[in-house]
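One structure below.
Left out: one protein chain. Kept in place: all the others.
Each chain carries a letter (A and B) given by its place in the written order, and its residues are counted from 1.
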Amino acid sequence: MNSEAPSLLSGASLGMIRGERVLFRSVSLSVCPGEALLLRGANGAGKTTLLRILAGLTRAEAGDVRRASAHHWVGHREGLKPTETPRAHLKLWAQAWGAQTGIDPVLGRMGLTRPADVAGRDLSAGQRRRTALARLLLEHRPVWLLDEPYTALDADGRALVDALIAEHRAKGGAVIAALHGEAGFPGSTDLTL
Amino acid sequence: MWSYFANPHKFLRLSDWLAPAFYAVGTLCIAWGLWQGLWVVPKDEYQGGDIMRVMFIHVPAAWLAMASYSALAVASFIWFVWRHELADIAAKSIAPLGAVWTAICLATGSIWGKPTWGTWWQWNDARMMSVLFLFFLFLGYMALRASMDTRQKAARAGAILAMVGAINVPLIKFSVDMVESIHQGASVITADGPKMAAVYLTPLLISALGHSLFFGGLVMTSMRTEIRERRIARLRAASLEGG
Partner (left out) sequence: MSGAPLLAAFRQSLGEAWAGGAGALLPLGFLGGTAVLVPLGIGTDAATLKAVGPGILWVALALASLVTLERIFQADAEDGTLDLWLQAGAPVSALAAAKTLAHWLSAGLPLALFSPVLALMFQAEASPALLVNAGLYALGSLAFFFWGGVGAALSATVRRGGLLISLIALPLYVPTAVFGALAMSGGPGSTGAPLFLAASTLFACAVAPYAMSAALRLAAD
């Protein structure tokens, strides 16, 4: 988009091996404020692994990751305990991160007001996903790393994700998402593994 | 020096002749030691009569039990710090062999203990207990490696456990020593060691050398197999991707 802008997160010639299989090699990427990068590829191509490498969860076999700013992580697994309610979940992470945002507006925005006090094990898959995505709103962090953000969401939920991402990018944030079939976001770049 | 040994090709070339040499010299040493121990040296009534001849297997096995765990810990440390794959291959190869020699040490010790101490198992004996826990450390190491789904994870998990075990060994030894010192004189005889007669010492040292060489040869053979297995797995993965 704008080559003058400083990169928020970049990876240089990343390579990864699982067992004896080469998942990918010499992948380089970079996101600047306002950009969205979509990781594409068939099942097992290494989208999730690349995302985890960018998040610092997995160590790449080769290459470097440079993180110039804080990031949010919404993975395939929501990080919600079976006994945890959406409200308790957001409260816990707001506490852990020292975020000052009110919980109720976030719950309202994510359409979680009604199930706010239902335990995780009784939530639908879509509601759990919304709870995980709600963490994005607790605190502004420039980079969002999202693994299949649309999974289990209804049409309403998908529209909500699009809106959140658009707002985030308008505020100068960047998004890197692993996506399978979906069309993508306006003005996004694709990276196929 | 490490980078020299870290090269699998150089290792394969070196071990190609070194492993057979270790087997040959090791076998000779063990055979000579056994011949001396079983037929030549006089028996020691204080150590239980003829049964003390088991010493020529027991003591080398005890030495190897400790040496092999130390080697495992060192190899794990090298892998953890420098990520030389060969160090991981060495650690993986050492563990089952170390466990076997540790088991030999326990079994022969028990057989020696029955006529001399009057019991198959002496709970107060610090050496017996230490070796037993060493055996468990080996078992845990192998079980952990086996339960990991990729070789990289097996290497990492194994290295962490081997190092945790290694820093605990002194404490374990200290605690069982304390039990022994408190129950001293109950039935334990501590007689081998520096005051042993030279007539025993020489065959013992030669036996220990023989066992060490033989052990080293087995480790090398096992490492060669592992290197080739990994190479096969890599080639197979590459051919799958190409096809």
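One rule holds for everything that comes next: a contact is a pair of C-beta atoms (placed from the backbone, for glycine too) under 8 Å apart; a residue touches a chain by one contact, two chains touch by 3 or more.
Given the structure is predicted, the values throughout are model-derived calculations rather than measurements.
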{"item": "Contact partner of the left-out chain, one of A:L38, A:A55 or A:L146", "value": "A:A55"}
{"item": "Of B:A24, B:L38, B:V81 or B:V164, the one touching the omitted chain in the full complex", "value": "B:V164"}
{"item": "Contact set of chain B toward the excluded chain (per top definition)", "value": "133-134, 136-137, 139-140, 143-144, 147-149, 153, 156-157, 160-161, 163-165, 167-168, 171-172, 174-176, 178-179, 181-182"}
{"item": "Chain not shown, touching residues in chain A", "value": "52, 55-59, 71, 73, 75-83, 92-93, 95-98"}
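In the analysis below, only the chains that are shown with their structure count from here on.
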{"item": "Centre distance in Å when chain A and chain B are each reduced to the mean of their C-alpha atoms", "value": "49"}
{"item": "List of chain B residues in touch with chain A within their complex", "value": "149-152, 230, 233-234, 236-238, 240-241"}
{"item": "Residues of chain A touching chain B in the complex", "value": "17-22"}
